[in-house]
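For this depiction, one protein chain was excluded, whereas all remaining protein chains were kept in their positions.
And now, chain A:
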Amino acid sequence: MSNFKTFSKGILEENPVLVMLLGTCPTLATTTLASTGVGMGLATTFVLVCSNIVISMLKRVIPKEVRLPCFIVVIAGFVTFVSFILQAYIPDLYDSLGIFLSLIVVNCIILGRAEMFASKNKVGASALDGLGMGLGFTLALFVIGSCREILGFGSWLGISFEDLLGFWPEPMLFFITPAGGFFVFGVVIAVVNLIMRAKNRKPKEKIGCEGCPHKAECTKQEGGCDAC
């Protein structure tokens, strides 16, 4: 695989949220505003790139049996680092991400990439893969966040349409509630499915087994991933 392909596949073709359906929790929880979504996306991208690099360097050192706890320690270290940085320099974002900043540790995109890519590939390729996947995640959060902010608040990236244009219909508060999050996410995936069908590619019907870090364990069980 060429370097460019390694980088670009995560952004559209194998977008972790819209195509692989991973990392759904932060996707729903941090997208009431487009800017919060982007903040979450970039924080996750940083952790993903760093952990991919470190795990790729350590791939010969980490014993296979205890690899998941080892990956988690590396990831948790970078998450703690990011939350310090945000707390010090961007406290507003730190407050609005809240507990979901710590929960980057259990974001299945990061563990999934460690398991499927970084532990099998060279450092440079792993960094590119992490960057691509992270930007894909950020893009998805930005799209969903934009839809919710425009419909729910009548603003975009903090700019109110009413101030800008002088008129705007009453915003629909439904879209910033949790229920609205599920709804917008569903509709965005439906649109992605439409685009994929138009390109003659089969959209995914099932939820996130492909990139799931537990795939190996799951498929060993009776019924495999269908047990889920």
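In the analysis below, a contact is a pair of C-beta atoms (placed from the backbone, for glycine too) under 8 Å apart; a residue touches a chain by one contact, two chains touch by 3 or more; residues count from 1.
Here is the rule we go by: contacts and distances are computed from a predicted model.
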| message | Since a chain is absent, check the UniProt entry for it and pick the matching name: "Amino acid ABC transporter ATP-binding protein (PAAT family)", "Ion-translocating oxidoreductase complex subunit A", "L-cystine transport system permease protein" or "Dihydroorotase". | response | "Ion-translocating oxidoreductase complex subunit A"
| query | Which residue, A:91, A:158 or A:178, contacts the hidden chain when the whole complex is considered? | reply | A:178
| note | In the whole complex, of A:91, A:124 or A:186, the residue touching the missing chain would be A:186
| Residue in contact with the excluded chain [from A:11, A:29, A:53 or A:151] | A:29
| message | For the chain not shown, which residue from A:58, A:76 or A:90 touches it across the whole complex? | response | A:76
| remark: Against the hidden chain, chain A presents residues 21-22, 24-26, 28-29, 68-69, 72-73, 76-77, 79-80, 83-84, 99, 102-103, 105-108, 111, 177-183, 185-187, 189-191, 193-194, 197, 203-208, 213-214, 217-218, 221, 227-228
